[in-house]
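Every protein chain but one is kept in place in this view of the complex.
Coming up: chain A.
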């Protein structure tokens, strides 16, 4: 059985809303509101959601650049939301991040050598020669020419810059990389290249990814398990097969039906299906969300499938799921 590398327990990130004469905190924006999931060693975990769903905030909270309001992030048995534990476990070295916009995440005034060496300098004590070898190795891994170390970020194309971002993230031999929309700014063929490199590196170094994306096609390609986020909470969680073949929550269905399909023959049917799901979503909001519009807690409906449902519906769903399986 695969070992869990990180466990997120009831994670909450709230932003205060200040108003009134004294500018007191009157309410909170619940960006992440009680999220639970865990990532196994060496796997890719997909986190899907639309803009504003809190997926990036979750990622940032895991890396530690966002202040956590409540809940725990368990890594090697310790809660890393506490700075002292982070230090003890070398958490900041083990967990790295790849950002969406490669232009703004690479310092334009530094050469590639310094960009990639920065995390190495932070955590390791290497001589100049050793360090240069290391950077060369890393560039090699992501398929960049060796003369790249003397260049600056603007001299590269978007795909190459994203690969430099990958090389920098891998520099400290991390166990987990949070990849926040790593390819959404890239062209199709370049995206394929970056995804391939990410996969190769994963196999080589047994790295786990938290792959945050809004692109369900890419997540389907990359991850074994995934979670779908809406309004700061998880609406559905499970293995890829379960979620793509037997989606239960109406929001998941809506998201899946909205992906454009490369199937010209059946596009009318696809459109009808989408409209039908959209209608159901509009009409049955109350059924799937509680009276405050909040997503229900997750209920298990199958061995590898959890859905946010009120309890009575969960039992129904479980039965349906089982029947569906038997008829398959």
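To be clear about the criterion, a residue touches a chain if its C-beta (ideal position, glycine included) is under 8 Å from a C-beta of that chain, and two chains touch if they have at least 3 such contacts; residues count from 1.
The working rule: contacts and distances are computed from a predicted model.
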item	value
Choices "Spore germination protein KA", "Multicomponent Na+:H+ antiporter subunit C", "ABC transporter ATP-binding protein" or "Alpha/beta hydrolase" - which one is the UniProt name of the chain not shown	"ABC transporter ATP-binding protein"
Residue in contact with the excluded chain [from A:50, A:79, A:131 or A:280]	A:50
Given A:67, A:88 or A:271, the one touching the chain that is not displayed	A:271
Per the touch definition above, residue among A:39, A:115, A:216 or A:234 touching the missing chain	A:216
Omitted-chain contact residue, chosen from A:157, A:173 or A:315	A:157
For chain A, the residues touching the chain missing from this view	50-51, 157, 159, 187-193, 195-196, 199, 214-218, 220-224, 240, 254-255, 257-265, 267, 270-271, 274-275
